[in-house]
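One protein chain is absent from this view; the other protein chains keep their places.
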Amino acid sequence: MSDRVYKLVEVVGTSSTGTDEAIHNAITTAAKTIRHIDWFEVVKTSGHVVDGKVAHFQVTLKVGFRLESD
Amino acid sequence: MSDRVYKLVEVVGTSSTGTDEAIHNAITTAAKTIRHIDWFEVVKTSGHVVDGKVAHFQVTLKVGFRLESD
Amino acid sequence: MSDRVYKLVEVVGTSSTGTDEAIHNAITTAAKTIRHIDWFEVVKTSGHVVDGKVAHFQVTLKVGFRLESD
Amino acid sequence: MSDRVYKLVEVVGTSSTGTDEAIHNAITTAAKTIRHIDWFEVVKTSGHVVDGKVAHFQVTLKVGFRLESD
Amino acid sequence: MSDRVYKLVEVVGTSSTGTDEAIHNAITTAAKTIRHIDWFEVVKTSGHVVDGKVAHFQVTLKVGFRLESD
Amino acid sequence: MSDRVYKLVEVVGTSSTGTDEAIHNAITTAAKTIRHIDWFEVVKTSGHVVDGKVAHFQVTLKVGFRLESD
Amino acid sequence: MSDRVYKLVEVVGTSSTGTDEAIHNAITTAAKTIRHIDWFEVVKTSGHVVDGKVAHFQVTLKVGFRLESD
Amino acid sequence: MSDRVYKLVEVVGTSSTGTDEAIHNAITTAAKTIRHIDWFEVVKTSGHVVDGKVAHFQVTLKVGFRLESD
Amino acid sequence: MSDRVYKLVEVVGTSSTGTDEAIHNAITTAAKTIRHIDWFEVVKTSGHVVDGKVAHFQVTLKVGFRLESD
Amino acid sequence: MSDRVYKLVEVVGTSSTGTDEAIHNAITTAAKTIRHIDWFEVVKTSGHVVDGKVAHFQVTLKVGFRLESD
Amino acid sequence: MSDRVYKLVEVVGTSSTGTDEAIHNAITTAAKTIRHIDWFEVVKTSGHVVDGKVAHFQVTLKVGFRLESD
Partner (left out) sequence: MSDRVYKLVEVVGTSSTGTDEAIHNAITTAAKTIRHIDWFEVVKTSGHVVDGKVAHFQVTLKVGFRLESD
């Protein structure tokens, strides 16, 4: 088996529901254009506030995927 | 339009339910005395344990709000 | 009252449900072998992705507990 | 001379001109309500982009000021 | 019991005697205007030097206090 | 309104004039191939020196842009 | 001489007297159950406040000790 | 000479031989699709263990390359 | 399949040969007393110098292993 | 060509004009006594405030220079 | 008044008495060869342990001093 190489991209998911849902949204969207996503790690959790209430959560992720060898 | 200035304060919300709820509690309480809250970012997530179970979650936030110009 | 001493250990909880559940799993498992757990703090939040979906969340915690004096 | 105590607050200045101007704006605004400001340190430099151009720079500062003894 | 919310402020204590005394000075001064202070954590330890000797120690603290519910 | 997803890329702008100009150059160049750039944050400021003078400033930025939903 | 291997554990010492004493307490307690402790490094200094005064100092240490070869 | 702009991407190289080889593998693979790679910096070194032995080393790199001006 | 829980311990391997060998030594020694080691990550690389030459390399690792469920 | 070795020193430039000028001042002064300065990176940006206005900017730099081989 | 330039050097003071004394020792020794020392900041606090007791404290400092203009 040859030595694998991976790439990491940084995406930000948002959700009005919660932080887990923001992660799901980020991964689902990333998976539309990236194949072989393998893992993620949270870089930052933030959000916006409107009228004194959390309007949406925002989670920044590093998403790792295997590069296809040819 | 003049250049806006914001201020950041650090608050800690707690919840026995979960981390998202702890964030909601922190923002709701902060909004009682601070106007124009615009965003937050999570600084730290922690909690206390009683009898081998999570008793409450504790989320430290930086909360940003616009200073009113006069 | 004498001066207490605590110890910190690092554990990783996983859950297919969400990050809060991963924390619960880590604490519940740690509590099987460690007495007097007092607090935790999140060190890292990550997860694995299978077929473009989050397969499980993974939360790394520092868990603090009081050392029993004799 | 007694031992002085200082307080730090975190403010964000913005400017369409540049980062130095954003710092000036933050300090000038902070000085309207805080006396005895003594120093600042930059925590973060960021900005917003509109139509492919920097619309404004945004500099987050910690601002230190001496508490008045009585 | 409702979920508590805390606030953190950053203060700098100084002392010509030592770092512990600088912490005591910061807390004592902060307690004059803040009620329900619960904990502190050291952010930075520094100092000034005059004529090749430490003139005073300077300790930057985050000070946490409970917000009174109404 | 559906939940937005953003992507972050890291670019390095250079300028012989100054740090603000290096940021402008990075954003202008990134905007040639990336649509919907929304914000940036400075990761690192550095530069090269030739003959004892600053030859150019170099600013590393994270640039955030909205992914187009379909 | 063979290549040595060390292990690090994290302990928290407390003291109502000061930070140095908190370090002494942590090391003395750790040494009751760990042999060959060689060094420590401070990870965090904090404390609790009661009635506007420092009730105790709390110092988190990494403690390194040599694993016995057999 | 105009002001150059660079881009950074994050890649992970693996090798059963060692950390230097993991770096070589990451760079060689990245160079298949990226022109003008100029430098790299190590972000993280890790690895997997099978049957009590290092199965492979894994090095995460930021890889910088010049964007071609047109 | 139930949700797995892992533990992390911190060990320091040394070697007069090089950094990779120091990692091998740390893992081999850790594996004598810990079952199910799964991964490691490098926390710090250092060393000692004698007579102007590197006497040995020293690599601090976090070592992750699965806790056996019962 | 033999393998080059560089040294890094840390200097702080000040300027009443702005941060870029503070960098220029630091490099120009360092270059009076250090030959072969090659690059710099900004470690910290701060400043002092007098009468509610920025009195001077202060930029801490790491300055890298090639050691002359003999 | 021209714009001042400062230099920072890193020194490690040791003391069998405590951390403050280690700082005093570092500053006193540094002041034997460096003029115009102005400030210090603590980078790291550590120590060595012999026979289960703290043998000496070790404090790493950055020491700042003004460069003499000519």
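Going by the order they are written in, the chains are A, B, C, D, E, F, G, H, I, J and K; count residues from 1 in each one.
What we mean here is this: a contact is a pair of C-beta atoms (placed from the backbone, for glycine too) under 8 Å apart; a residue touches a chain by one contact, two chains touch by 3 or more.
Since we're looking at a predicted model, the values are computed, not measured.
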| item | value |
| --- | --- |
| Among shown chains, those touching the left-out chain | H, I, J, K |
| Contact footprint on chain K, counting only the chain that is left out | 9-16, 21-22, 25-26, 29-30, 56, 60 |
| Chain not shown, touching residues in chain I | 18-20, 44-49, 52-54, 57 |
| For chain H, residues in touch with the removed chain | 19-20, 23-24, 27-28, 31-32, 37-42, 63 |
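As a convention for this text, only the chains that are shown with their structure count from here on.
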| item | value |
| --- | --- |
| Co-neighbours of chain K and chain D - touch as defined | E, J |
| Of all other chains, the one whose Cα centre sits farthest from chain D | I |
| Reference chain E; chain at largest CA-centroid distance | H |
| Length of the line joining the C-alpha centres of chain D and chain I, rounded to whole Å | 44 |
| Chain B-chain K separation of Cα centroids, rounded to whole Å | 38 |
| Multi-chain contact residues (two or more partners), chain A | 9, 19-20 |
